[in-house]
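Note that this complex is displayed minus one protein chain, with the remaining chains in position.
This part shows chain A:
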Amino acid sequence: MARESVRVALGRRGYLGSSAPGRAVAYLVGGVLLGALVLVGGLALALLGGVLVVVLVGIPLLGLLAFAGIPVAALERRRLTLVDPAPPAPTPHRTPEAPGIPAWFKLRVKEQATWRELAYTALLALVLWPLDLLVLACTLGAPALLIGAPAQLALDGGEIRAAKLWLVSDYPHAFAIALLGLALLAPLLYPLGAYATARAALARLLLAPREAELTHQLAEVTRSRARLVDAFEAERRRIERDLHDGAQQRLVALTMTLGLARLDVTPGSPLAAQLATAHDEAGNVLTELRELIRGIHPQVLVDYGLAAAIEDAAERSPIPVDTDLDGLPRLPEPVESAGYFTTREALTNIARHSEAPRAHITARHEHETLRIDVRDNGKGGADPGRGTGLTGLADRIAVLDGTLTVTSPPGGPTVLSVEIPCRAQQPRALTTD
């Protein structure tokens, strides 16, 4: 059985037999140890800092003390799972935008969470851990002494005074007292569990992120995903440019040289045949390279926009494709790019899986939204979750606040739709000079 929170376990009949009381005890014992350690460590650091202030080294040392809450809080958040296994409390802190220690400190000083954590740490060192200790002593102290009676008797021999109350000199009595201890322990474990729950709730209240901090983190995740997509896109361009300006140009020059060389050899000679082979081979490589470059990022998309690029993809499709792209304006680059690659992926899937005789693409820009529908009258039953290509594209579209939907009942038709909100771009001025 999965671990449940102490609070839930308290309400069940099997509480005493479960791991919950043990975890509550472990949580409080840990709290005592950590609290005592923080108090001692904090005092020592404060003292050292205070003394060293005279030689200035102490000032940063004292400053460091202000951040002591951060590691303590991190540990405390982790310890919370003892009492409440799921979900673990995430950090309320943000990731610094720039690497390096100065950026880290700058961000932490500004964050409210840092100071909440410091307050919690002070509370832990001064109030909470003595309280934890007190609760532990009250609930576990007396039963522990009683339960320990047989062991004490075995160690001391002769006679002992169990829990300073009864004089015991033989084992039957000692075990009876141990049983009494157990009986006493059982009801006391309930307030112990309740206290541990309350204690953990207080820690969570101070250490878990607030609503605003969570919203901020979500926005940050979205932004970082957008940055990743941008970086991916930029890398694509760079590869395309490199291939184009490097390998492709050299290959063209090579085929030209080989072509010229063929003019100068004696026709029908072995050398002429070899040159012809080399020439043809270089030509084939060039063709392959051209297709490869086009797959990475088609230049027509940059120069003429989405409509021309979709037309182009439709023309290359192995099955006939009708296009209806009337009045599609130039759109922001990431939108055009996402729209194009989705359309191409859809056409690839149709050709591969749908058994459709024909496909139809409609694209419109209305109400500041681009909508592309790719429809086929194939056998249907397409599973959008299966194609990894579509998943990646869905991510790219999601970054642009768009949606990708696929409807594909068995027997067809399959319709893949993309909707991306965006404004039309001003047409690029013709550079006539």
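Annotations for the structure displayed:
As a convention for this text, a contact is a pair of C-beta atoms (placed from the backbone, for glycine too) under 8 Å apart; a residue touches a chain by one contact, two chains touch by 3 or more; residues count from 1.
Going forward, contacts and distances are computed from a predicted model.
Note on the omitted subunit: UniProt lists it as "Response regulator transcription factor", one of the names in "(2Fe-2S)-binding protein", "Response regulator transcription factor", "Heterodisulfide oxidoreductase, CCG domain pair-containing subunit B" or "Nickel superoxide dismutase".
For the options A:D303, A:D324, A:D383 or A:D401, the residue in contact with the chain missing from this view is A:D303.
Contact with the undisplayed chain is limited, among A:R94, A:H173, A:R290 or A:R330, to A:R290. The hidden chain makes contact, of the residues A:Q112, A:Q249 or A:T277, with A:Q249. Although one chain is not displayed, its contacts with chain A can still be listed: residues 241, 244-245, 248-250, 252-253, 255-260, 262-264, 279, 282-283, 286-287, 290, 293-294, 298-300, 302-304, 308, 311-312, 315-316, 320, 430-433.
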